[in-house]
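Every protein chain of the complex appears in place save one, which is left out.
Order as written gives the chain letters A, B and C; numbering starts at 1 within each chain.
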Amino acid sequence: MDLQNLLDDIVGTVQPLLGQGAPADYIPSLAAVDTKQFGISVATANGDVFSSGDADVPFSIQSISKVYALALVLAGDGDRIWKRVFREPSGNPFNSLVQLEHEDGIPRNPFINAGALVVTDRLLSIVGNSPSPVRELLRQESGNSSIDADPEVAASEATHSHRNAALAHFLASYGNLENPVDSVLEAYINQCALEMSCTDLALASRFLANNGLRGNGTALLSPSQTKRINAVMLTCGTYDAAGEFAYRVGLPGKSGVGGGIVAVVPNKCTICVWSPGLGRSGNSLAGVAALDEFTTRTGWSIF
Amino acid sequence: MDLQNLLDDIVGTVQPLLGQGAPADYIPSLAAVDTKQFGISVATANGDVFSSGDADVPFSIQSISKVYALALVLAGDGDRIWKRVFREPSGNPFNSLVQLEHEDGIPRNPFINAGALVVTDRLLSIVGNSPSPVRELLRQESGNSSIDADPEVAASEATHSHRNAALAHFLASYGNLENPVDSVLEAYINQCALEMSCTDLALASRFLANNGLRGNGTALLSPSQTKRINAVMLTCGTYDAAGEFAYRVGLPGKSGVGGGIVAVVPNKCTICVWSPGLGRSGNSLAGVAALDEFTTRTGWSIF
Amino acid sequence: MDLQNLLDDIVGTVQPLLGQGAPADYIPSLAAVDTKQFGISVATANGDVFSSGDADVPFSIQSISKVYALALVLAGDGDRIWKRVFREPSGNPFNSLVQLEHEDGIPRNPFINAGALVVTDRLLSIVGNSPSPVRELLRQESGNSSIDADPEVAASEATHSHRNAALAHFLASYGNLENPVDSVLEAYINQCALEMSCTDLALASRFLANNGLRGNGTALLSPSQTKRINAVMLTCGTYDAAGEFAYRVGLPGKSGVGGGIVAVVPNKCTICVWSPGLGRSGNSLAGVAALDEFTTRTGWSIF
Partner (left out) sequence: MDLQNLLDDIVGTVQPLLGQGAPADYIPSLAAVDTKQFGISVATANGDVFSSGDADVPFSIQSISKVYALALVLAGDGDRIWKRVFREPSGNPFNSLVQLEHEDGIPRNPFINAGALVVTDRLLSIVGNSPSPVRELLRQESGNSSIDADPEVAASEATHSHRNAALAHFLASYGNLENPVDSVLEAYINQCALEMSCTDLALASRFLANNGLRGNGTALLSPSQTKRINAVMLTCGTYDAAGEFAYRVGLPGKSGVGGGIVAVVPNKCTICVWSPGLGRSGNSLAGVAALDEFTTRTGWSIF
């Protein structure tokens, strides 16, 4: 498998899709991103990195941050978080309040906004917010110490956060937050506003393909914990299109409305794709197509 | 890996769970089954079969039949069925009418009852109902030509079929059935009432682990179609506990309220477990525990 | 109050609305009705009848029949029916299955289709279906012995009855039907297909304005039962626009998709309006406007 050639091919294949779809439009700084951009990076288990297209352009990682927050909570706390959040696909748009109400304040999974607020709340309790633990993990694993939140995106999110504030107050009304609503929202917004490139993200996610081992060889998670995060990514990682993503791509993956998607081939590699044009379910149109092509060409679907 | 020893060990491990849970109680012949029974069989890609416990006791396969109906429709018709049924997890109990109403008569996936009625309807249009195509496939792949529907279960289902009749009429009201409601219900009930043992089911499912190849080496499905059925099994195969099943077991699987579960390790083997005591979500309690133990001991989770 | 002049005025007032809205389109014989027609009749407590416009043109009474079926069940059976059907507004479109599922097979009220099927089922048990008890009541109270079901509408409904069949099977699955699904559907369809004019319906409904007394002076219902039917009409009689209807018209009323509406001014009169063009909620556009004008001009709102 010549991965470099494959990635270059994929960049060609997705050209007709670039500019299709729409960027996230709920905050101005996301809406302004050029949707013609596309990047892809692969980081292999043995340490090689391949990339093509706009793989080194930083973008807003948004919901992809939820994976690392969950990993840090599992690392710090073991299975306790599962008393406060389920791990079932939601079958509903990602920021829905409905299921939360039907299920007494227990979010369906850690990758919908409500669930991620609970995870972030727990992370605040375990390690605090200064320095931001998600940012520190991503800096260390990617080797890029300049990773930081985009202050403009963070400020913009803060002024458009009524929906997440509603979720957080709703969780609090069920007793499912430990910290003040404002602290949880601030930490959550800062995680989502982190800016990283495809290469940064592929490198930083290697522990998911390596049985939980960090780049320095120490264990962030046990092999079993790692498999389980991958299972949650597969069933819940791509909003209400998780079934479709499993069907087409066949890999655990987590997307963000910034247009990025991180996918994992267990024991082989991590892949990060990015293109800002989103499909109806909030996943990058060209990104999903690129991953589909990747697993078709490599045969590396987990199924 | 000494599979025989492993299966014998698992039979021991699940003993404390036997008798827990309750059998399906909506029809008398299912409710009367002894919940202390447990069987497990593994059929490997190279043709070996290992089994332990009550692996040769026939039981009602119920919803497991939905996998084979889907396979036959994809084999006969390609992707056309996906215009009439989605492939997203439902996030709701398996026979819910709610989502059907919210989504204009398109069932969420082929493994909830509404979706399986659509698949059965299409199968009737393609190959007719005489002889029953699902029964024929299962006989051929298992090599057991005596497989048949339990007439008592089928009769019992027919007199308790108001819920499925409601679903079928509801689908028909949206124009999503091609055949008369009564014909679809009859075919559906007969599929569900098939009686098979763990060994029968493990053998009959090998095509899911073998890139779509039947026991005689001919292709039932393409490798890509096979991966995709496995993906749908993983995200939608165990009612509203699919996320939990992926998390604990880490394999594509399909359960039935008779207490059976078929799971697939791609390119390695198929596994069938059976124990009639069901947990809250309708999956065999001891069956899920046995599969959890199996993947923990073998490391054969797909994640 | 010169009622004749008032009704003539109202016929003038609603002219601009005629032809707006759409007739019910789910069966051909309803869809073909000329939407320019409008009729209004008032039957007073002391026996006078006033009418204007197309008040003597027969139309399909459809859901208005639900009032008389309920009255006959209360007359025959007292309050027992309220164990099988609630009397709360539904807050959802009139033939929804959702609430039925959330509330274990007890319909929200007797005027949604599911509730009317339960009432019809009970009526079948009390008095049988031959001759049709609703038809007999309407013939006697209107003095028009030629009232009958339109066979074309009934046949058409029967071939488009999948939705109601789904509801009936769903009710049966919860044990909330006493008679076979097919018998209940047949009786229900025949009631809905009755053809009557505004004058027929205004006369036939006088017992609702007269404390339950029939035209011949005998009691069909007690005064208390009559008030309670009127209360259910006010809160549940006009699909999911009951709040709007109470707000604009301020009278108990029951509408049908044939374009008729019967309203009650307790102790004063009954009113029937008809015009086939329906608004978004399934109520006659010109009919609601005419009733709004009627209560504004007479001051006879109950509020």
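Criterion: contacts are C-beta pairs under 8 Å (C-beta built on N, C-alpha and C of every residue); 3 or more make two chains touch, one makes a residue touch a chain.
Values in this document were obtained by computation on a predicted structure and should not be read as measured data.
Asks: Of the chains that are displayed, which are in contact with the missing one across the whole complex?
Replies: A, C
Asks: From the list C:V127, C:A158, C:L213 or C:I302, which touches the chain that is not on show?
Replies: Hidden-chain contact among the options goes to C:I302.
Asks: Kindly note down the residues of subunit A that lie in touch with the hidden chain.
Replies: Where subunit A meets the chain not shown: residues 96-98, 101, 162-163, 165-170, 172-173, 181.
Asks: Tell me where the left-out chain touches subunit C, residue by residue.
Replies: Interface with the chain not displayed, on the subunit C side: 86-92, 99, 108-109, 224, 226-228, 230-232, 234-236, 240-244, 246-247, 250, 252, 266, 296, 301-303.
Definition applied: only the chains that are shown with their structure count from here on.
Asks: How would one label the connectivity among the chains shown: line, ring, star, complete, or other?
Replies: line
Asks: Which chain lies at the heart of the structure, taking centres as C-alpha averages?
Replies: B
Asks: Measuring centre to centre with CA averages, how many angstrom lie between subunit A and subunit C?
Replies: 55
Asks: Considering subunit C alone, which of its residues make contact with at least two other chains?
Replies: none
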